[in-house]
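With one protein chain removed, the remaining protein chains of the complex are shown where they sit.
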Amino acid sequence: MKPSPRSHLYRLLLVLAVAGAGFVGLRQLAIPDSWNKEHWYRGDALDELAAQPSRFGGNVSCEGSSCHEPPANHKVNYDALSQGLHAGVACESCHGPLARHAADGEKLDHARLNVANALCFGCHQELVARPETFPQFSETLLYHELLNVRETSPCRACHNPHEPA
Amino acid sequence: MKQPETNGRRVFLSKLLGGGVAAAGALMALRTPALARVLEDKDEGFDPGEREYVFVVDVQKCIGCGNCVRACGIENNVPEGQFRTWVERYVVTHEGVHVDSPNGGMNGFEAIDPALREQAINAFFVPKLCNHCAEAPCVQVCPVGATFTSPEGFVLVDPEHCIGCGYCIQACPYGVRFLNKERRVADKCTWCYHRIRRGQQPACVTVCPTGSRSFGNVRDENDPVTQVLKDDQWDVLKPGMHTQCQVLYVGLPRVVV
Partner (left out) sequence: MLPNESLVNYIFPNNAHIEWSLMIVIYPYITGLVAGAFVVSSLYHVFRIREFEGIARFALVAAFCFGLFAAVPLLVHLAQPQRAFNIFFTTHLTSAMSVFGYVYSSYMVLLMAELWLTYRDYFIERARETSGLQRVVWTALTLGVTEYTPEAARIDYRLTTFLAAIGIPWACVLHGYVGFIFGSVKANAWWATPLQPIIFLMSAIVSGMAMLCLMYSFVRWRTGRPYDYAMIRKLMIFLWGFVIVDFTIEVLEVFYSYYEHGHHWSLIGPLLSGPLYDSFVITQLLTLSAIPFLVLAVVVIRGVDGKPLLYLANFASLLLVLQVLVMRFNVVIGGQYISKSDRGFATFHFEILAKEGVLPALIILAAPFVVYYILSRFIPIFDDDERLTAR
């Protein structure tokens, strides 16, 4: 008995149909359940991304706590900073992020730092690109000339970082 | 490839430890009152519909201290040599423009060559970060929907879905994207989405000493950023690209690209 002249095509189509169906099934299983079809993203990603822990607490997190009784002088420094010229400066930009310092009322590490001139110059070194209204170190400023202050003279001898002026 | 694997394991372990400590610390810190106020999960009632965010950069206030670059790197585990944000220095002369960004400005800037300083007509710093474009070309070209715009306008990357093809990196006109060499997926500034969800500001805004960087909700009448919109003296980068940047630059000089 001769096969139909089209039988090989039917076989081919059968193979393709089976492969296609298998693929469609696989695809249905593989698409994440939370997939947002309108905006095309995995919905669960939002909460996953939001779960990333914060390392910086902001100044409000340094305001004071039972951890910082004397001799840390913490509250004193915080109040002085908030009222002075450095009010806009983040404690953590010099002292490091909260997450490195404390956890659950327990101290992880010191938040003290090395107050060498480099710390002050990071902002106050004279650079031509800095706004002219921003205070930049110069040996020719009145008090610096009077007191013979050089670049190498310790800033802290006269300037308290929490109350700079 | 041998090299990345051993590095990868070491990095993974150190991250596990560091992240575990930081996560445990953050969670446990919730118990102290002041910290709790800051870090409590303000997610209940986070309605994306009430929020539309912009990021404002006041160019005239930036002093190039690099606090932002360092803080972002710490907050978001950004690998060395890659940048979610950076600061550029422009020195404009009659002969042309001198632009530099040593290590993205992470360690601040050194003084420029005196000869160049002689010729300087104008000089300033410009912070750069992802513009979270309302019509982001990076979102358009992602073949699998790994990068997307969240309901409140953040352009984010789903690190579990990204295949690492790099098309988004090519499509971004502002060069803010990179392939994270440790996580092996596309990465970029997220405006610290995780912090915003908790009612905090982005890390770079938190540590900026001069208020050059700010961030806010334009739907909130009390938010200072709304004044920026009312004053209408803002610009965006590469306006010809028509990507509808949501980072508004105030006092943006002409030569900045």
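Read from first to last, the chains carry the letters A and B; within each, the first residue is number 1.
Throughout what follows, contacts are C-beta pairs under 8 Å (C-beta built on N, C-alpha and C of every residue); 3 or more make two chains touch, one makes a residue touch a chain.
These figures come from a predicted structure and were not determined experimentally.
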item	value
Among B:Lys61, B:His132, B:Arg177 or B:Arg195, the residue in touch with the chain that has been omitted	B:Arg177
Those residues of chain A which, in the complete complex, touch the missing chain	2-3, 5-9, 11-12, 15-16, 23, 27, 30-32, 35, 40, 42
Interface residues of chain B (partner: the chain not displayed)	1, 81-83, 86, 93, 95-101, 103-104, 116, 128, 137, 139-146, 161-167, 169-179, 184-185, 240-241, 257
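Here is the rule we go by: only the chains that are shown with their structure count from here on.
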item	value
Averaged-CA centre spacing for the pair chain B and chain A, given as whole angstrom	9
List of chain B residues in touch with chain A within their complex	19, 21-29, 31-35, 37-39, 43, 60-61, 63-67, 71, 74-76, 89-91, 108-109, 111-112, 117, 120, 123-125, 145-151, 156, 158, 160-161, 190, 193-195, 197-198, 200-201, 203, 206-211
Residues of chain A touching chain B in the complex	32, 39-42, 45-46, 48-58, 60-67, 86, 88-90, 92-93, 97-100, 102-106, 108, 122-123, 125-131, 134
